[in-house]
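Left out: one protein chain. Kept in place: all the others.
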Amino acid sequence: MFAPLADWASSLEALTEHFPVLVVVLPMLAAPLCFLVRHANLARAIGGLAAVACFAMVVQLLGRVLDEGVVSYRLGGWPPPLGIEYRYDLINTFVALIVSAMAAIVIPFGQNPRAFAVPPGRHNVVYAVYALCAAGLLGMTVTGDLFNIYVFLEISSLSAYTLVAIGSERRALMSAFSYLTMGTIGGLFFLIGVGMLYQMTGTLNIVDLSERLADVSSVRTLSVAFAMLFIGLSIKLAVFPLHQWLPNAYTFAPPKVSAFLAATATKVAFYVMLRVIFTIFGRERSFEQMNLDRILLPLSVAAMFMGSIAAIYQLNIKRLLAYSSIAQIGYMTLGISLNSESGLVGGIVHLFNHAVMKGGLFLAVACILFRLGSVKIEDMRGLGRRMPWTMGAVLIFGLGLIGVPGTVGFVSKWYLVVGAIERDLHVVAFLTLVSSLLAVVYVWRLVEVAWFSKASEGSSAQTVREAPLAMLLPVWLLALASLWFGISTDHSAGIARLAAQQLLGTAP
Amino acid sequence: MFEAVPPGLFLVLGGVLALFLRGSLRSAVLIALPILGAVQLALLPNGFSMQWQPFEGYLFEVVRVDALSRVFGYVFYLAALISVIFSLHVKDTMQQSAGIAYAGSGVAALFAGDLVTLFVWWELTAVTSVFLILARRTDRATRTALRYLVVQVLSGVLLLAGTLLHYGETGSLAFGALGLGSLGRDLIFVAFGIKAAFPLLNGWLQDAYPEATATGSVWLSSFTTKLAIYALARGYAGTEILIPIGCVMTVFPVFFAVIENDLRRVLAYSLNNQLGFMVVGIGIGTELALNGTAAHAFAHILYKSLLFMAMGAVLYRAGTVKASELGGLYKSMPWTATFCIIGAAAISAFPLFSGFTSKSMILSAAAEGHHDVVFLILLFASAGVLEHSGIKIPYFAFFAHDSGKRPKEAPKNMLVAMGIAAALCIGLGVFYGPLYALLPYRVDYTPYTMAHIVTQLQLLVFAILAFLVLQKLRLYPSERRATILGADWFYRRPLPAIGVRVGIACAFVYLTLVGMAAAITRRVGHVLRKLYQPPGPLGEPWPTGPAALVAAILLVVYLVSVYV
Amino acid sequence: MSAYLGLWHYHACIVLMMVGLFAVISRQHLVKKILGLTITQVSVIMFFVAMGKVRDGTAPILATMEAEAVATAARDVDYSNPIPHVLMLTAIVVGVATNALGLSFVVRIKASYGSAEEDEILAADHETSKRESAAL
Partner (left out) sequence: MTSNESSIPGSARKWLRVLFATCAVLVVADFVFDKHPHFGFEKLPLFHAWFGFAAFAFIVAVGALLRFVVARSEDYYERHNGSQRSAMPSEDAEVEPEAREAEDHRRV
């Protein structure tokens, strides 16, 4: 009588073997299903289940990776250089974890119909696009094939453009259009780079590529390929000054979409950049031959300042957060450009931290929009008294953006500053600290408006209620995460350190 | 369970928690927190240590309990308890939360075993305490709060910079005896000096404390500066430069205090002067002197908050603490007046009051070290203390000429808080044994010798006599409504207003510079705003054309830079 | 020199790409921008196809022949590597999807702004944001 149960168990075990591919396939299957069911809540349930299942699978895979090292899955059974390989090592499993976690948080929790320009009967489409976007991002992250990365990049980008265009204002359309234009150019640059690498090595498998590139070290095409890949990814990542698509896209997209994209899309692009720089080309070639630090370091520092200063002067909280994202991306790329282990740890851990903080902040904005109906900072006067939980979470995330000790932001800044000092770049260390002060200013603006100003007479900030629990829950989940990982750094920074060592080839 | 939580963290978290509570539950929690903290401290043995390794290779000693930090810890909890009771009537809940969190971060800083942990809590005391000034919600207070925050954060930044340099030199983050002699350690010294209100670094103190709320200044008077004293005692005991610094600190505020009209600012000066005694004690650095410093800090926190409480009660009831507008309040506020006199007697170090049993140790340490000039200066400063805190505060507020004001007696909670503090002021003066037992080193000292009592009384009583004589001769300066420029002036108005007399040229150059600086600042602000505030060119994204062009240009630039 | 001439098909791709990018950068009309993107995509596709062409080569099939015999057999044979072609099939699909999405945006933009010229749209947006900041 236990036979069916045993069967079931053994088939589950067999299924475990296929987790690496299911992580991508499941949301990809969920997407058309969501589209077909034509019912918003049903579609939400399907998308949400797929996302939660993905998250669970990635957690299981992370455990495996930590135990066994690299987990490789051969699509169609073909061995790697010939067939496509899904390859899980620490760094991309870590990123996949962030992506799937964010999807599991954003998709199931109630969407705010006010933020959409989609007619109520068609909300299922939104979930379909979410699922597709998640599938694309996860695919980009876990695949071991360079062209595959391109394909998934475009899948995720196309769905991201669509998600932005869903925003309620007409400006969302124009933002989506300019996102599409820049994104396509970035994607094409990337594709050209991929083509050149294929031309020189005849392979698209990342591991294979890195080995074969050793034979073609002096070819000039290599430099062009590197530049193409780098610039293409920089556009996707919104490295200053290629960030022009980002502020409006995040501003006019529905806040939950901004939360999802801010926490995942740029992070995955950052991961691919790490792959290209450290795995394919290798640290030596990227930095000594291609002088990567010479271009990336000034751009990162400029991003930190331009983004933060622009954030200070914004009148719209989403725009403020978008510009702050540009500054935060500057911190991440700074981590690469420092070319040291501590710096890289800082970059990777900031990838995680920023996903937590910005994701949470945009979700909090979703709460504000839901109740207040506005995202203008001026309209938030005195909101701290009416929506203490929402604004309290904003404060916690804000402290993280500043880098106050005890929050996640401090951990990444610590590593970045230590990395800069290790490389004797005292000015950079100093500038990093100074740019945190700019963060103080823009976070203070929010705090001052919310807690220290009186709501103007008759404004809706006087009468609104706290956001519903279902919306607060994910916000506070992330807020507590940002505190937890600020104090207990074993998981975030510990994994980041191991990942950095793997990337640098210095793993013990 | 107690071992798992750093001392002080209770209070910080409790402060946050209290934001969400109301009514008597809230009061109960607020009162319970410091008591709970003290119990925890009592349970932790000396030598207790808690370590934390957030990053590989960096081991932080988050908690280190020893005799020196313990004595400060107890009095911090005591002060927190008194301040909580004193502010129970306040409706603006943010203040109590900020206050208790401020006290908590102060306590946590005391038990920091390494410089980074110290820095964290050091900054948190700044951030939490600024709310106590902001809560006054006047334009003036808001501006003061900003100045205060800037100075405090500056202190923290110096501490961090010094710590990093020190770490670079020695590879150690431990917070033990540091001493001067390297840039890093000098920076840390200055950082401590700012919070300890060293001469010329003291402006923030006289600027901020009188601007805080009636209850806020009670909180403020207890923690920030004493934390700095503790830090100096830990890191720079026996550093000789502290002796002259301390001497200047004891002397110069007394002159300003004579003519200051705002009685809470008088107390701020007096606070500065008392800190001077402690700094001298640290500078002398013998066991007796350090014991004296710790004891004096203990006694000082109690009587100083008592005096601030009395003035806070007056501010609360009468709406002002300007000497020129007060007088005769003893008729309607007899209890407050009594407590104030007890505080005044304690700070003046009358025998049987707490100041006597603590300050004597510092004076004796100076005497035993044969610092004759120092001894005379401290003696002189003691007369000064009597002048501004012993006589001026109670006299002008409660007696002097009758202002006609008849405010109500202070609320009950205030009276209870003042009563506790007053009882302790007398208690420590009479039963000083328990305090002496707490001190970091073994105490072999008897404050009450006949010679001691007689000389001290001579000093004080004849000084009072001088006051009466001067009053009689109409030589004592009357109280006028005025702003007295202190060291805060340097940063509030670094303008030689006396320059008209000193040198017009100087003023002219200065004004030009300031004018230019202001113009440039305004200009830069203007330009930044134009550029960055939407629809400025950098505050809004560009159209797709230029954006794509930038991408193309960057690609070309990168390729060229690689090839060239 | 001949080496450069011999690479004429790559240069053609580059020229095509520049034309496409130029259109994206300089044209205001959104449809023209989309066309520019399409031209750029085509240039990339041609680049891949061009590099798939191998002169004097043959299919990389595990052979039983001797290496020399392979070289002889491959002489004067124009061989097309199928992989870039396959890749480009995918890329064309991606390109079509991008165009479709982009054009659908343009349709919606035209409907809501009444214009498909970027400068006019941005001027309208500018007005909106000015109104927003003036309302404060």
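General observations
Chains: A, B and C, in written order; residue numbering restarts at 1 for each.
In the analysis below, contacts are C-beta pairs under 8 Å (C-beta built on N, C-alpha and C of every residue); 3 or more make two chains touch, one makes a residue touch a chain.
These numbers come from a predicted model, not from an experiment.
The residue from B:M333, B:A397 or B:A463 that touches the chain not shown here is B:A463.
Only one of B:R137, B:K412, B:R442 or B:R529 touches the chain withheld from this view, namely B:R137. Checked against the full complex, the one of B:T93, B:T286 or B:T320 touching the unshown chain is B:T320. Within the full complex, the residue among B:V258, B:V416, B:L531 or B:L559 touching the omitted chain is B:V258. As for the chain not pictured, it touches chain B at residues 92, 135-140, 142-143, 213-216, 254-259, 315-320, 327, 367-368, 370, 372, 375-376, 379-380, 383-384, 386-387, 396, 400-401, 407, 450-451, 454-468, 470-472, 474-486, 489, 492-493, 497-498.
What we mean here is this: only the chains that are shown with their structure count from here on.
Chains joined by the most contact pairs: A-B. Mean C-alpha position of chain A lies 27 Å from that of chain C. With each centre defined as the average position of its C-alpha atoms, the distance from chain B to chain C rounds to 67 Å.
As a whole-number value, the distance joining the C-alpha centres of chain A and chain B reads 45 Å.
Residues of chain C found to touch two or more other chains are 21, 24, 33, 122, 133. Touching two or more other chains at once are residues 177, 181, 185, 315-316 of chain A. Those residues of chain B lying in contact with chain C across their complex are 533-535, 540, 543-546, 548-549, 552.
By the touch rule above, chain B contacts chain A in their complex via residues 19-20, 54-56, 119-120, 123, 134, 164, 168, 528-529, 532-534, 536, 538-544, 546-548, 550-551, 554-555, 557-559, 561-563. Contacts from chain A toward chain C in the complex involve residues 147, 150-151, 154, 158, 161-162, 165, 170-171, 173-174, 176-177, 180-181, 184-185, 187-188, 191-192, 195, 198-199, 315-316, 376, 378.
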